[in-house]
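Sharing a structure with you now.
What you see is the complex with one protein chain gone and the rest in place.
Now for subunit A:
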Amino acid sequence: MEDRYRKWGWGLGIATVTAVTSFGVASWQANAAPSTPSTPGTTSAANTAEQPRVSDPSRVPEAAAGTGSDPLTGSEVDKARAIALTPELAANATDVTGKAGPEYLAADLDTDGTGREAELYFYDYKTGKLHKQVVDLATGKLARSFAATGMQPPASEQEAKVALDLLIADPLSADFKTAYQKATGEQLTGTDGLVPTAHIYTAKPADRGASQCGTSRCVQLIVKTGDGHFINVTDLIVDLSGRKIARLK
């Protein structure tokens, strides 16, 4: 885009990096006026065949903290995670690998409050509880805590990897291995190069084969091979809580 600005945006021909940068900064103030950047030397009528341009603000490093409805910044999430992970949660909960400390899932901006609050979600594999820890970013304090069973938000990347490991180690993955060989022409030797996408699976009343899912934390996997093939194994359910594989009937 910078090239375009040099060519189009600045009719005076001052195409220095400084000018480009200052345009980006200035555009935040300048674009409040109803003026559309136009190509110098032509009338707007002659421009109608071209796509009109929008401002192209220069890249600025992410601020430490956001304001209003800004997304949570990296620093805010880091800070909130440290506060949300109470000593009790760290000691008593376990993650998907069985290690001490809960499985960290997600951080959302709480949009209902008056100040900026971060909602952090953790899953405890020991109790099957989803924990929601609300951190007040201004005071740096844990404002509220909630926990419930039977709630399953999307999987973390670590959970997707563990699910793939469990699948490959199970005899029920024979079909998957056959499909892998058919797609790639090679025998599956490990999970290197495989990219799993995990969809949370919750059993509905009429579903058969993995009725514990919902109370248990379960996923279905879509696996992308190193050479770009997708292998669909959605009839197999990986129960991350029970560390076992089930086939939907």
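Following the convention adopted for this analysis, a contact is a pair of C-beta atoms (placed from the backbone, for glycine too) under 8 Å apart; a residue touches a chain by one contact, two chains touch by 3 or more; residues count from 1.
The rule we apply is simple: contacts and distances are computed from a predicted model.
Q: Unshown chain, UniProt name, "Na+/H+ antiporter subunit C", "Dihydroorotase", "histidine kinase" or "Amine oxidase"?
A: Looking only at the record, the undisplayed chain corresponds to "Amine oxidase".
Q: Given the contact definition stated above, which residue among A:Gln152, A:Ser173 or A:Ser216 touches the chain not shown here?
A: A:Gln152
Q: Which of these touches the unseen chain: A:Asn92, A:Thr127 or A:Thr197?
A: Final answer for the missing-chain contact: A:Thr197.
Q: Which parts of subunit A face the unshown chain closely enough to count as touching?
A: Counting over the whole complex, subunit A touches the hidden chain at residues 1, 28, 31-36, 44, 47-48, 51-57, 59-60, 62-63, 66-74, 77, 104-109, 111-114, 129-132, 134, 144, 146-148, 150-157, 179, 197-202, 222, 229-232, 234-235, 248.
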